[in-house]
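One protein chain is absent from this view; the other protein chains keep their places.
Going in written order, the chains are labelled A, B and C, and every chain counts its residues from 1.
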Amino acid sequence: MSGALEPERPHTELSHEPPVLAGSRLTKFYGGVAALERVSLEIPPGEVIGVVGANGAGKSTLLNLLTGAIRPDDGEVYVGGRPMNGQSPAAFAHAGVARTFQKLRLFPSLTILENVCVAMPSTERWSLRSALLRGRSEVGREEDERARGLALLRLVGLEDRAKHLIGNLTYGQRRLVELARALAREASVVLLDEPAAGMNANEERQLCDVLIRINQARHLALLIVEHRWALLRRMAHRALWLSDGRVVQEGAPESVFAAILDSAGVITR
Amino acid sequence: MSYLLTQLGNGLMLGCMYGLIAVGFSLVYGVARLMNFAHGEFFMVGAYGALFSAELPLWRWGNGAGATMFWTLVISVLVSAASGALVSVLVERLAYRRIRRVSRTATFLVAVGASILLQQIGFKVFSASPRGFPDVCTPVVVAAPTLSGWLQPSAGLPCEVAVTSQLQAVALSPSGTSAVTFVVLAFAVWGALFFVLRTDTGLAIRAVSIDEKSARSVGIRPQPAIVITFAVGGALAGIAGFLWSLRYGGVQPLMGFIPGVKAFVAAVIGGVGSVTGALVGGLLLGLLETLSFAYLPGEVSGYRDAVTLLLLLVFLLIRPLGLLGRQFGEAA
Amino acid sequence: MALLADYILTHLVYLSILVIFAAGVVVLYGLAGVFTLGHQGFMAIGAYFAAGIACLMPAGGSPILAAALLVASVIAGVGGAVAGGLLLTGPSVRLRGDYMALATLAFAEILVALIRNTEALGGMRGLDVASLLPRASGSARLPILGTYALASVAMAAGAVLAVQRLGRSRLGIALRALRDDELAARSMGLENRRARLISFTMGAGLCGLAGCLYAHFSGHVSPRDFGFVQGAMVLLYVVLGGSTAVGTVCAVAVVYFLDEGLKLRCFGLLTGGLGDALVNWKDAILAGLLIALLAWRPYGLLTANRLRSEP
Partner (left out) sequence: MTSVLDLQEVTTRYGELAGIDRITLTVPEAACFPILGDNGAGKSTLLETIAGLSRPASGRILFNGRDITRLGAEDRGRLGIGIALEGRRLFSDLTVIENLRAAVLLLPRADRPSAIESAYEIFPQLRARSRQTAGTLSGGEQQMLALVRVLIRQPRLLLLDEPSLGLAPWLAKAILQRVWELTARRVTVIVAEPNTSVLPQTELTGCLLYRGKVVDVAPVPYLLSLDSAAIQTKLQLRPIDE
């Protein structure tokens, strides 16, 4: 890989608090096939961890387990030290886990701003009365959410498109909207599934800049599943190599990439 | 003791009839992911088809020797199967083909529309008064729940279908009728199972049900498989219609609605998409109804339909896949 | 002249009852994305509750008592329907698409079958509703009819406005997100149980309200009024109206006008053979026309097919 520019990896000292997200001996079967076997990992606050491996090695399955989209057949997921034992994806979100998807899953019937604002942790629980009457407090909260939403869109450079539907956005822009939606959760960890897939060079650079700035400003932990090693070289503190549902190697990105190269398993294009 | 036996016999036969209708509904849902609410109408069309063939002057009932009786029955079964299949294929071609891939809700509403249309045509062509096989059959007041129903504030309110009547098949003694029904049912059930589980066409239909794109990738054309499924489903429902009217009489345009709903229940209980499931579900339902009708006190048995639907609700909540069904992934 | 006014006012009441009923279905199907075939069950609950309470009216009671009982019967009707709605929120979370449709259909048909078999509720023949508003005839009928029409139109407008506002509120946006992509919405923290609870309450409540008004105005309720076909027709209006409140109102108006028109031989224009045939084949023509309309515009007359909105 070219790795031309010197990787200015964000240096944050890793604190001793409980990991924002952890999985121990996670196992998942589909029919006769073990998609994931006894995979364990821990993500301390503020750390950026890259997950690499061939298609079908279990990367997306791991990500779905860590976000509650699917339930493990064995093993346990901990968010902020608390076991989640099969709670709903919404419970994971409220506990501080946000995510994006490999195949874009934005909401077609909502505007871009609505896509971002709908993910905001609504402190006040909905009630029919507030929905219909929309008193002063309700309108105030909506204004506040709109402002925070616009700020996030400004961060990814799409503030002027707030009213548009996702139909007339380019692929890269949609990826950035999905990122803004994940950040709207104000979560302690964001899991990204191939965020740079299909992005051109400057979109990729813009994505990297946003992630680095957010990681440092909000001490936000990131788990990035990605084939493009260049992106991980710039950002990741640690890398994890998954193959055939098992962790083959874990450690500094360079050592993991080196291990992949000399195993003659040239994984990535 | 013999009362129990006859009730079990009746239950089995009623169950097989529900099963035959359920097989068609289940297969169609499997291969086209479509809840064919018009399926009950093919049952009605089959009954009229058999009625029409039985009234042909050259095959008068009862005047010829046993042979004429035999040939009349064979012709009636064939005509009822053919008319059921024909209408089923027509409904697929005209109502479902284009809309099916576009929207599930619209497809369902088209199914309801087709069902109402067939009932209305039935009323206009065959008139509302029920007809039995060319024998005396107690007349029953019948009218259709008109489309706009209570929309008309002033006009006469539509009235509900009364309980179907009992047939006194003069030419065929009750035991004769049940013998014939049993033979035809056995043949139809065996035919359905053989067709789906043993023939190449059956294999193609099952492949399309599981994964249409994968079926196309190995060279199976989905459209002919779907048309054949509709035809077979329609034929089985038609035969059930003929046998139902042979035993219970009351051939009228609305006769398909209630058995149709019962067949949906049977299909869900047995597990939508599996032929054996539909038959098992049908048998279960037939036995349950007949025994409850025979043994429960009079006024309670009035809740028969409610019990059947409650069974449906229970299965939907606890075991939506039914006894033998499997998860229908949206692989298509 | 009075006859024409009577005809118009009567149909105006039935039209607004239908709009309120359809507004309830817009919330269930359009916002909550529930493929419902049992909403006529909620309306039946509303109607029979109203009829039951109306029977408590002592003959010749004072108008104040009548008004109080009227209000009580409406509240009871809506409350009963809401209870029915809450009953269905549990299964609605677990069941998807077609199976939810069958479950709601079973719910409504069980209800109707029970009503049809209990003598206390009038069984097959149904119940007469001692209408609390004196059924004056002749000259006094028009003002009464006028107040009824005014009240029902106001309620219909209120229902449509409420559904519209719900659609635009934060709760409405969350409901639409859940309908577009449930897993993605839940991964963003949208708890669909609470959202479904609210939308079922409002949807079932509106259907119950329609039931109450229908009971009081038509003076008679019977199981046949809440059949499977009536429910499917209202879902059809919602689909043709593009699952939006305003669109549905237009669809209701158009089809209602069509239905009346066919019945009155195109308002008297076609007399003789063709007219009779028209009336005779009315339901067949309407069914055929609606199939064609759906085939042409499956997501609503106004929404282009590209804009899929499907639960």
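Assume a residue touches a chain if its C-beta (ideal position, glycine included) is under 8 Å from a C-beta of that chain, and two chains touch if they have at least 3 such contacts.
If you're wondering where the values come from, they're calculated on a predicted model, not measured in any experiment.
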item	value
Which displayed chains the unshown chain touches	A, B
Chain not shown: contacting residue from B:203, B:227 or B:294	B:203
Among B:124, B:216 or B:319, residue touching the chain not depicted	B:216
Interface with the unshown chain - residue positions in chain A	1-2, 31-35, 54-57, 102-104, 167, 170-171, 194, 196-202, 204, 227-228, 230, 243-244, 264-269
In chain B, positions touching the absent partner	200, 203-204, 206-207, 210-211, 213-221, 326, 331
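The rule is simple: only the chains that are shown with their structure count from here on.
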item	value
Overall pattern in which the protein chains touch one another (line/ring/star/complete/other)	line
Separation of mean Cα positions, chain C and chain B [Å, integer]	31
Rounded Å distance, chain A centre to chain B centre (Cα mean)	52
List of chain C residues in touch with chain B within their complex	10-11, 14, 18, 29, 35, 37, 91, 94-95, 97-99, 101-103, 106-107, 109-110, 113-114, 116-117, 124, 214, 218, 220, 222-225, 227, 229-230, 232-233, 235-236, 239, 256, 259, 263, 280-284, 286-288, 290-291, 294-295, 298-299, 305, 308, 310-311
Residues on chain A engaged by chain C in the complex (per definition of touch)	67-69, 88-90, 92-94, 98-99, 101, 105-110, 114-115, 117-119, 121-122, 125-128, 130-132, 134, 138, 142, 145, 181, 184-185
Interfacial residue positions of chain C with respect to chain A in the complex	162, 165-166, 169-174, 176-177, 179-181, 183-192, 194-195, 198, 201-202, 307-309
